[in-house]
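All protein chains but one are shown in place.
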Amino acid sequence: MSRALHKDVAIIGGGLVGSSAALAMRRMGFSVVLLDKGFCGAQASGVNYGGVRRQGRPPEQIALSQRAHAIWPRLKDLIGIDGEFLRSGHLKLARTEAEMTSLEAYAARVADLGLDLELIGGNQLRERFPWIAGDVTGASLCAGDGHANPRLVSAAFAHAARHAGVDVLEHTPVSHVEKTLDGFHLSAGSNAEIKAGFVINSAGAWAGPFAEAFGEPVPLHAIYPSMIVTEPMNVFMNVNIGAEGGGIYARQVERGNCIVGGMRGEPLAEPDFSRPTGSGAVTIMNRAAALFPALRHAYAIRFWSGTEGEMADRNPVIGFSRTTPNLIHAFGFSGAGFQIAPGVGEVLAELVRDGESRTPIQAFAIDRFARTTQGSRADNEPELKKREAAQ
Amino acid sequence: MALLKRLSRHELPLVPFTLNGEACSGRAGDTVLTAILTQSDRLRLSDFSGDPRAGFCQMGACQDCWVLTSDGGRVRACSTALKPEMSLRTITEPRS
Partner (left out) sequence: MSDAIRPLIVGAGPAGIRAAQTLVNAGVRPVVIDEAPSSGGQIYRQRLVPDERSAKDLYGSEAAKAIALHETFAQIRDRIDYLPGTLVWNLHDKAVDAVTGQRTRRIAFSHLILATGATDRVLPVPGWTLPGVFTLGGSQIALKSQGCAIGDKVVFLGSGPLLYVVAWQYVKAGANVAAVLDTAPFSAKFHLLRGLFAQPSVVLRGFRYAAELMAHGVAVRFGVQPARIDGTTRVEGIVWRERGKEHRLACDAVGYGFSLRSETQLADLAGCRFTFDTRDRAWRPERDGAGRTSVSGVYIAGDGAGIAGADAAELAGERAGLALLDDAGLPADHARIGVLERKLASIQHFRDILESAFPFPEAWATSIADDVTLCRCEEIAVGDARAAARDQGISELNRLKALTRVGMGRCQGRMCASAAVEVLASTCGRSPDAVGRLRAQPPVKPIPLEVAAEGEAA
């Protein structure tokens, strides 16, 4: 027997974006169904690095990022756990003069946006962060940034949404979605038939086909950021570390484990899952041991990697469909979605309620690709390399 | 103090090593685990509660017998052979 649901909003994808949107909309009084093909938060939202970072984002993302920034310290009230959120600060290292110049230029560009960046020279850096080794030219510190535990945060948002009255259907992949006269009709799982006034496409790396079904193909492809985790160590790393030019990012959790990333994994035969490569993991382990002398003798005890959707220009798609009324897209966070996701959830709820958001999102319109002349990924390659640091 | 009790191999050559700075000796053919636990009753403190641990599986599976060397290195005691003049440290302070 089929299960019929009639809701104000159907959300495809129970990652952090979908589940925070579900929670926000439910609290506004909408009836919501949240659909995930697996467990909520099991993909990019749950297995990312865990950086809660505004620094390094392109200026057009900062307003959204600031909105999310205000949410992170309130997690306990919002979802019942603090998600191990630590406002440790985010320290972005420059290893060459050119990288330092780049950090300075970024600081100038975002000077009026409230990040309160502090540029630190080499000598001062060695004094304040003596646990960082070697030839570091300088750094940029964003004291208000931090890190959190993605495994816990994403699941807790979905849990809170369920608790608030959202119908959360896990292991329920959406097989068909179409516009009807008065809204949408979705078929999901083995027997769910859903009518909804709005549809949110927050399906992450799997969002492309849903956009395409409504005549909006997007340059979205899957990436597989991978991390290594050390055994628990005495706590020495008191700030979330990034690097201009990329190649390494690292944080240490209160329990002592260090999480270090900077390389990509590869997909498995079952494409929902990916795995770090052996050589990539060794590269990251070696880099970590070289940059942090406290890790010289440490052991790596596990690796992980996740599947994330990356856009050609590394900016997400957020906003109304240009082809279909009451369809809203929110995907393609390109490996940098964790921090802003709770803010995106609020924005999506405003879009449903008000038809617009008080936070500017024009830069993330889905038709920006149609407007440019088929900008290929290859054309953007140098810029992308530079922005690997955004990890 | 010792946890393990030697029943045989009493005649094998002595192998000198230090444990937390104290001069000790084991026997040729000892693992680091045997060498330490025939003098002491612990190898490490657990990571979170700081409770004493002294290995468990002795076959390299449980990872509960990691000890330190004085140069900061780490060895899994059950699967590391004792070598002369090893300078070993059991983990005696809770993690900071």
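We just call them A and B in the order they show up, numbering each chain from 1.
The criterion applied here is as follows: contacts are C-beta pairs under 8 Å (C-beta built on N, C-alpha and C of every residue); 3 or more make two chains touch, one makes a residue touch a chain.
Note that this is a predicted model, so its numbers are computed, not measured.
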Among the options A:Ser175, A:Asn234 or A:Asn286, the absent chain makes contact with A:Asn286
Considering the whole complex, which of A:Ala298, A:Val317 or A:Ala336 touches the chain not shown? A:Ala298
Going by the contact rule already stated, which one of B:Leu19, B:Ala54 or B:Met86 would touch the omitted chain in the full complex? B:Ala54
Touching residues (missing chain, whole complex) on chain A: 39, 42, 46, 151-152, 155, 159, 230-231, 266, 268-269, 273, 275-279, 281-282, 285-286, 288-289, 295-304
Using the document's contact rule, name the residues of chain B that touch the chain not shown here. 3-9, 11-12, 28-31, 34, 38, 41-42, 46-49, 51-64, 66, 74, 78-79, 81
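FYI, only the chains that are shown with their structure count from here on.
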Gap in Å, rounded to a whole number, between the CA centres of chain B and chain A: 44
Show me the residue ranges of chain B that touch chain A in the complex, using the header's touch definition. 47-48, 63, 66, 72-74, 95-96
In the complex formed with chain B, which residues of chain A make contact? 231-235, 255-256, 296-299, 301
